[in-house]
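Complex shown without one protein chain; remaining protein chains in place.
The letters A, B and C name the chains in turn, as written, and every chain counts its residues from 1.
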Amino acid sequence: MASAPKSEYRLRRRVQFHEVDSAGIVHFSWFFRYMEEAEHALWREAGLSIAPPGAEVAFPRVSTSFDFRSPLRFEEEFDVRIRIAAISGKSIRYVCDVIRGDVLIAAATMTVTCVRREPGDVLKATAIPADIAARFAVAPGLDAEA
Amino acid sequence: MASAPKSEYRLRRRVQFHEVDSAGIVHFSWFFRYMEEAEHALWREAGLSIAPPGAEVAFPRVSTSFDFRSPLRFEEEFDVRIRIAAISGKSIRYVCDVIRGDVLIAAATMTVTCVRREPGDVLKATAIPADIAARFAVAPGLDAEA
Amino acid sequence: MASAPKSEYRLRRRVQFHEVDSAGIVHFSWFFRYMEEAEHALWREAGLSIAPPGAEVAFPRVSTSFDFRSPLRFEEEFDVRIRIAAISGKSIRYVCDVIRGDVLIAAATMTVTCVRREPGDVLKATAIPADIAARFAVAPGLDAEA
Partner (left out) sequence: MASAPKSEYRLRRRVQFHEVDSAGIVHFSWFFRYMEEAEHALWREAGLSIAPPGAEVAFPRVSTSFDFRSPLRFEEEFDVRIRIAAISGKSIRYVCDVIRGDVLIAAATMTVTCVRREPGDVLKATAIPADIAARFAVAPGLDAEA
């Protein structure tokens, strides 16, 4: 609990058969799931769940992008490195690289916003609770570009 | 509202690119989603949603099987025919065929049970509400084999 | 075959149960699949398949982005409107809106590049074949911003 705030996580992953399309490469929609798996692992590393039972806030994605440089194939092992590029009052911005060995496979950005569920099932942006914000920090070298 | 109970639905569907695996055929996990899409369309045909906002009951799957006879490929059009084989107090049993033209692609069974959410997030089997059960009937010819 | 080149397609779609996450909204990874479904429908409208059997070229995605404005929920109907924003020698750039009634749900961009499979399973960028390029045109009003 007194551990340092977290700003980065590196997830080791293997390509599964059902993630590969008929061209023999990972379907591009899967990269967004890889990034999210790494994000949730970062939260666990920080002692948190991004969606615990009975949560009062949630963190829907508001924007995301991916550039694809090189294909990934069945059973290849790769790393998903996610880093916090910015934390504002209501949002967190991540940057993410997917790497196989020393080959850059893809690079991404993703911004999530803290919301509270209001009557009528409306999602309203709200400040990230202090006990959550305290567990994260911007990754070294990324504070300037945020 | 006074329409006859429903016992069957035929869903016309086209194979999407992201559903096809590296062998060039629909990945087997997708057939379970095709069947479920047809089931939910049957419920809509009966004037119901299987998961409306604020629902007091839900219908988790308790068993399912699929036999695969012939492959499905990208952009092929096919039909998913789902029929009610049995309705007991707490469960509904479906049978389902996937057909392309006059070729049988696959055949399935699926049983779902009505549950109520109890304290501690426990799912407890409960009688299908009467206003739901009244909207469905066993398909002709299937009552004997149920 | 002598029909005019295509530059836009509007796909009508309904949210399926398996596309919705535990927050009750469509998981963000699905929007990329919705966009791709509309792209492939645009190609069919142009008399083409983006991945026909024995194809000599393929069109992997090289970059994509999505901004999410409003959530989509189970069984809602929505439209995916994809338009061609640019066609260069080797690439096609699309823009895409997801709309429910008159509510903008999300907006996207996607660039795909034509590749040829070379020995060693290498994908090499190549000119879009003339008979494919001739079937498409930049959408009115988008040529300036391309």
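A few comments on the model shown:
The rule is short, and it goes like this: contacts are C-beta pairs under 8 Å (C-beta built on N, C-alpha and C of every residue); 3 or more make two chains touch, one makes a residue touch a chain.
Just so it is clear, the structure is predicted and the values come from calculations on it, not from any experiment.
The chain that is not displayed touches the following shown chains in the complete assembly: A, B, C. The chain that is not drawn here is touched, among residues C:Y9, C:F74 or C:Y94, by C:F74.
The chain not shown here touches chain C at positions 17-18, 20-24, 27, 29, 53, 74, 121. The chain not shown here touches chain B at positions 22-25, 28-30, 32-33, 36, 51, 58, 60-68, 71, 121, 123.
Residues 16-18, 33, 36-37, 40, 44, 49-51, 53, 73-75 are the ones on chain A that touch the missing chain.
What we mean here is this: only the chains that are shown with their structure count from here on.
Overlaying chain A on chain B by C-alpha atoms takes a rotation of 180 degrees, rounded in steps of 5. Each chain's centre was taken as the mean of its CA atoms, and the one lying most distant from chain C is B.
Mean C-alpha position of chain B lies 30 Å from that of chain C.
Centroids built from CA atoms put chain B at 34 Å from chain A. Centroids of chain A and chain C (each the mean of its C-alpha atoms) stand 24 Å apart. Among the residues of chain C, those in touch with two or more other chains are 33, 36, 51.
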